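Structure, as structure tokens:
Here the complex is missing one protein chain, while the rest keep their positions.
We call the chains A and B, going by the order they appear; numbering starts again at 1 in every chain.
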Amino acid sequence: MAKIVILGGSFGGLTAAFELKRLLGNNADITVVSDDERFVFLPSLPWLIMGWRRPEDITLKVNEILRHRGIEFICEAAKQIIPEASKILTSEKEIPYDYLIISTGPYLSFEEIPGLGPEKGYTDCTFTLDHAARTGQTWKRILKNPGPMVLGSAQMVSCFGPSYELAFEMDAELRKRKMRHKVPIIYLTSEPYLGHMGVGGFGKSRRFIEDEFAERDIKPIVNQAIEEVTPEEIRLKDGTKIPFKLAMIAPPFKGVPAVAPLGNPRGFIPVDKNYRHTKHKNIFAVGVAMAIAPPEPTPVPVGVPKTGFMTVRMAKTAAATIAAEIKNEILPTPEELSVICLMDMGNTAAFMKAKPVLPPRQKTILKKAIWAKWMKLGFERYFLWKMKHGLSQWP
Amino acid sequence: MAKIVILGGSFGGLTAAFELKRLLGNNADITVVSDDERFVFLPSLPWLIMGWRRPEDITLKVNEILRHRGIEFICEAAKQIIPEASKILTSEKEIPYDYLIISTGPYLSFEEIPGLGPEKGYTDCTFTLDHAARTGQTWKRILKNPGPMVLGSAQMVSCFGPSYELAFEMDAELRKRKMRHKVPIIYLTSEPYLGHMGVGGFGKSRRFIEDEFAERDIKPIVNQAIEEVTPEEIRLKDGTKIPFKLAMIAPPFKGVPAVAPLGNPRGFIPVDKNYRHTKHKNIFAVGVAMAIAPPEPTPVPVGVPKTGFMTVRMAKTAAATIAAEIKNEILPTPEELSVICLMDMGNTAAFMKAKPVLPPRQKTILKKAIWAKWMKLGFERYFLWKMKHGLSQWP
Partner (left out) sequence: MAKIVILGGSFGGLTAAFELKRLLGNNADITVVSDDERFVFLPSLPWLIMGWRRPEDITLKVNEILRHRGIEFICEAAKQIIPEASKILTSEKEIPYDYLIISTGPYLSFEEIPGLGPEKGYTDCTFTLDHAARTGQTWKRILKNPGPMVLGSAQMVSCFGPSYELAFEMDAELRKRKMRHKVPIIYLTSEPYLGHMGVGGFGKSRRFIEDEFAERDIKPIVNQAIEEVTPEEIRLKDGTKIPFKLAMIAPPFKGVPAVAPLGNPRGFIPVDKNYRHTKHKNIFAVGVAMAIAPPEPTPVPVGVPKTGFMTVRMAKTAAATIAAEIKNEILPTPEELSVICLMDMGNTAAFMKAKPVLPPRQKTILKKAIWAKWMKLGFERYFLWKMKHGLSQWP
């Protein structure tokens, strides 16, 4: 019986596990290895920061949803992968595998910029439940004692959506509380222009965001890399100094240490169209862990985002490929990756669709509409229900 | 009985006088000192230039509206203020005061740019009744004998609205007369971009003006300072030469000589939130005479405009503060200054609201609509009626 190990218990990991179980039933021995016992619906972390969600609203116990489905769960951090021996080392175990799916997400590389990050630095962050909870505290302090905020993304980031969402949400909330004029908001980003999002923009996204920011008095500073952060200000490589009271800056992304040796210089894993490692044929990588080349070089380097939506798609392709191989069937030929994105804007939202993800595209949609907000609210509940019940299908 | 002297008989001066009378009745001796016997509804000067108003349509005799209300009017120019002695000198009188309100408006500093201005130079201007009447003559000549026009603002200007209005109005009138193609219009400004207006723009104002100007074939030249003006052309600091037949250029603003020694290097008077001089406790300053720091440095220096609307608000706050102090009541704590602005566009108009005046703002509205034109037409009549009847209330 094939032993399939999945590294990571988030969008990619759980979807791959469920999908493999669905396709292979008891013909495979499936194990999920993750150092986090929780599944967090990451797209809702901005809402947690805003105080619109509690942690328990958006988390599930991985243990509970896997075990009774016959999927093993090892709650330990992988330390190393030895591809030649097809095994993983944790600090305590050696886990052999016939197939490995890597879905480990990003390593948040705060240390690349002195003073960055909530642990050893002075900036907040939105990418983990703990960081978000902490940012939520800072936000509460701003509401009591207003002052200048800086939101945005450092160089080498490959996830821009949450920073945009928070800029819109905080603007909307501050206006609702009639205190917007007490909180100057700067949007600082490594993107060459607003709405680039690491993918050269989506249709009219540049003008769309520029207009929205002008209308909402959010001051953009684009195409910038951060040199360092002090307790009071962000210093850019070009010498500009930006004072702040709250700074929420996405850090550079890298591959996590355990898998980085299998990847490119930044630790992202090169794969083929089926998400199979270009060198190690029984290793697959999906989500942020895998490498997508940017569509164009940018003055300040940025990465291509991999959304939950995209990660789920990748996980299913990887699972289908492994299942077909085990069952000796014809391998699936996946269509080019497309993406649907719902960007919350506080009092409204934007629906984005790009097919494929990178330009040139056959189809691009960008619509601002209140129904996009409802879709986003509904999708959160739907996806958590789906994960809880071990369903991997649509979407 | 407290003796209150008000320097200036325009928006700020008259409003302060009426408001003090309303609050203090006969418990104060109120004197208005101004070298102009007329109150001119300055926002209508562009219409006077266009030939849509006569001087008598938009002026009142200050004398007539003050005297029978028990407010003294001295029609002389103040020459000097001696704050240590609490008195004002004119060429003939010494006027002592317990409280002084300075509402003297701008000194139009044509001499800072060789060749600028209607008196010793070659450009027209829109800021006084006499200048406007003269500009109206130039405009008539253009209609008979068309040629290139340059409208806009030099460096150090802090009133951009009338130049925008005239650009729109002249464009509309020339189209109506089917001769727009004979009159190239250049809009030359010290603002870093169109629609900045000295306040970093109002919401989408940049894109709004850019689009309107593109549609109307008005060619913008922004972010420029003027070196000198010759009879035929405007020479910019960067060497560009702009030929013209009519040039209507707002000159640098300063404080008027009599009050300038109390102010900052450009003669604008530093005040606290109640418009009280930061050093001389019995002197207040409102309107253009007082100093507001720009929200951000601009490559070419520009000032923050103080509209009639804002000046009236300031005058009322200053008056209320003085009245409270005299009556030994609690001083008013004014809310941050906001502004409503109606910009005529010839065949339509724009309604602008900013709360507060400077970014970041709680609220910004920018709407182009024909009702804004009707509002503007109505407001002129309403305000003149109000002044004539000594009313200082709303707005």
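The rule we apply is simple: contacts are C-beta pairs under 8 Å (C-beta built on N, C-alpha and C of every residue); 3 or more make two chains touch, one makes a residue touch a chain.
On a predicted model such as this, the values are computed, not experimentally measured, just so you know.
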Full-complex contact with the absent chain, from A:Arg22, A:Arg207 or A:Arg235: A:Arg207
Identified contact with the non-displayed chain, of B:Arg22, B:Arg175, B:Lys273 or B:Lys368: B:Arg175
Given B:Glu94, B:Asp217 or B:Asp272, the one touching the chain that is not displayed: B:Asp217
Chain not shown, touching residues in chain A: 201, 203-204, 206-207, 336, 355-356, 359-364
Footprint left on chain B by the chain that the document does not show: 175, 178-185, 211, 214-215, 217, 219
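Basically, only the chains that are shown with their structure count from here on.
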Fitted rotation between chain A and its twin chain B in degrees, CA, nearest 5: 120
Distance between the centres, which are taken as Cα means, of chain B and chain A, whole angstrom: 52
